[in-house]
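To keep things clear, I will list the structure first and then write my remarks on it.
Missing here: one protein chain of the complex. Every other protein chain is in place.
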Amino acid sequence: MKPILELKNLSVSYTPGKNAVDDVTTDIYPNTITAIMGPSGCGKSTLLRAINRMHDLYPHIRTTGEILLKGKNVLEMDAMKVRRLVGMVFQQPNPFPTMSIYDNVLAGYSLNGIRLKRREKDEIVEQSLKSVALWDEVKDVMSKRGSFLSGGQQQRLCIARTLAMRPEVLLMDEPTSALDPISTNKIEELLLELKKQFTIIVVTHNMSQAARISDNSMFMYLGELIEHGNTTQMFTKPKNKRTEEYLTGVFG
Amino acid sequence: MMEQVSSTRVRKGKDKIALWLVCIFSFIAMIPLFLILWDVVSKGYKNFNLRLFTEVTPSSMDALLARVNNEPIPGGILNGITGTLLIVGMAILFSVPLGLSIGIYLADNQNKRFAKVVSYLTDLLQGMPSIVIGIIAYAWVVKPLGSYSALAGSVALTIMMLPMIVRSTEETLKMLPGAYKEAGLALGSSYTNVVFKVLLPSGFGGIFTGILLAISRVMGETAPLMLTALGASVVNWHVLEPTSAIPLLIWDFYNDPNLVDLVWSSSLLLLIVIFLLNWIAKTVARKWKV
Partner (left out) sequence: MKDKLFRFVLFFAALMILLLSAGIIYSLVSRSLDTFNEYGVWGFISNAEWDPRKATEEYGALSFIVGTLYTAFFALLICIPFSLSVALFNGEYFKGTKVASAVSSVVDLLAGIPSIVFGLWGFYSVRPIVIALGVNAQGFGIFLSSIVLAIMIIPYASSLSTEFISMVPNNMKEGAYSLGATRLEVIRRISFPTASSGIVAAYILALGRALGETMAVTMLIGNTDRIPSGLRGTGNTMASVIANQFGEADGLKLSSLIAIGLILFIITAIINLIAKMVMKRLSKV
C-alpha cells in the first residue's frame, strides 16, 4: 500500500538554531489512526501543526524538509488549499460563538466564499452531523449558537465542521483532553468509525487512549522521532529504551 | 466544488488590499500628531525664552507698540504658570486623598449595592463634559462667594480628576492578589495597616500613574476655567481672587491680534509639560508593574 503522507527530513524551529521538531522522516498510511505520544514539549503538536501549515500564521516559525500529501509537497502548495485538504481539530473545542450550529458546520464553505444551494447545505449539514453522531441531539436546535452545547458536543461539532470539507487527512491535537470521560469515550468510538473514510493523526498524552484507538504510534522525545510502528507491538515490545521508559512511566 | 474554490486568487487579492488599506489608514491617522507638533514647535520656539517664565503678560497696547517697532513681545506668561500651579496644585490636594479613599472603598466592597451605585456614578462623572463641570463650579463657588477665583477653578478640576483617580486606584487594587490582604490580616495586622503598609505600596505604580495621567489631562483644560478662574494679568497667589492659567492665556492670545505671537510658545510649554507627565506616568507604570 502507498502512504498517503510522507514526512521527509521535517524540521520546525521557533528560534533559529533550535529545532522543536528535528529531522523527522516517516510515512503514514491511508485509513489508519496514528497516535503521536511523548512528554510535553517534545514537539508533537508542533509536528502536527506543520502538516496543515498552521505555522504560516506566525512569521518567526521556520519549517524545512518535505511533507508529501499523495506525492505533492504540502510546503510548496497554497496554504489555504492545504488547510482544506488537511482538516484540524483543536484541544479546546472552538465552535464560532457568533454562528449557529448549522452555520458552524458550513463555516468552511462560507469562510472560503463557496456558495451552496439550500438543498446542498442541508445535505452537507445532515451528513456531517450524522457522521459525528450529533444529528439526533441537535437537529431541533440548529439555529442556536454552537456555544450552548456541552463540551463534548462542541468538540463533535468541530469535527463535523472539519469533515464537511471532505479532507484527505484529519489532524487532532489532544481532542479529548478538555473533555469528561463519557464524552471522551464517544469521540474515541467516533474516530474508529471515521477511519473507514479518513486518515487520522491524533496527538495525545494519554497512553491508554493511544492503545485503545490507534493502529500505529509515534513516540517523540526532544523534537526527535524516536520510534514509529504498530501500536500493539510498540506497547508490548518497544524497540527503543526511551520509549520503554516513557511507556512504563519512568518519565513523562 | 473545487471549481468554485478557484477564486482563490481573488480572495488573496482582497486579503492583500485589506492589509494595505489598514496600513495606509493607520499611517494617515498618525500624521495629525506630527503636523500639530511641527506647528507648535516651529512657531513657538522663537518666543520660548527666559522671559516667558519670568514676566507677566504684557498689555495689548505695549505688545502693539513692540510690534510696530519690530521688537519682541515685552512679556511672558508667568501669571499663567503660577496660576496653573496654584489651581492644579489645589485640585491635586482635594482630589488625591478623596479619590484614593473612594478607590479603596470600591475595590474592597465590590458586591455591595451601594458600591455599585457609586461605581456607576463615577462613570457618569467621568463622561461629563468639562464645560458642564465649569457651570457647576460656577454655581457652587463663584456665585456664593461673589467672585471668580482660583478656588472655583480648582473645584472644577477636582471634579474632573476625581473619577479618573478613583478608577485607576480601584482597578490597580483589584489586580493585586487577594492573598496580600489575607496574609497581612493573618499576621494580626489591622485593616488600616494592611491598606497603608501592604496594599497601597504594592499598587503604588498603578495608582501613581493614574494620578499623573489625571493631572496631565486637566492641565490643558480651558473651558471650565473660563467659567471659574476667569484669568488675571498679574501673578496671583490668593485663592479667592481671579487667577490666570496657561490654557486661559492661550485663549486670550488667540483672541488678541497683538499678543498672538505668544500663543505658540505658551502652547509649546503646555505640550512639553503634558508629554513629560505622560512619559513619567508610562515609565512609572512599567517600572512598578503589579
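All chains are identified by letter, namely A and B, in their written order; residue positions are counted from 1 within each chain.
The rule is simple: a residue touches a chain if its C-beta (ideal position, glycine included) is under 8 Å from a C-beta of that chain, and two chains touch if they have at least 3 such contacts.
Model, not experiment: these values are computed from the prediction.
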Can you work out which residue in B:49, B:110, B:190 or B:283 touches the chain that's missing from view?
B:190
Residues of chain A in contact with the chain that isn't shown?
52, 54, 57, 80-81, 83-84, 87-88, 90-92, 94, 96-99, 107-108, 110-113, 147, 158, 161-162, 165
Across the whole complex, list the residues on chain B that are touched by the chain not included here.
11-12, 14-15, 18-19, 21-26, 28-30, 32-33, 35-36, 39-40, 98, 101-102, 104-106, 108, 114-115, 117-118, 120-125, 127-132, 134-136, 138-140, 159, 162, 166, 190-192, 195, 216-217, 219-223, 226-227, 247, 250-251, 254, 263-264, 267, 270-271, 274-275, 278
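Just so it is clear, only the chains that are shown with their structure count from here on.
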Can you work out the whole-Å distance between the CA centroids of chain A and chain B?
53
Touching residues on chain A, where the partner in the complex is chain B
78, 80-81, 84, 112-115
Which residues, counting only chain B, touch chain A once they are in their complex?
1, 4-5, 7-8, 11-12
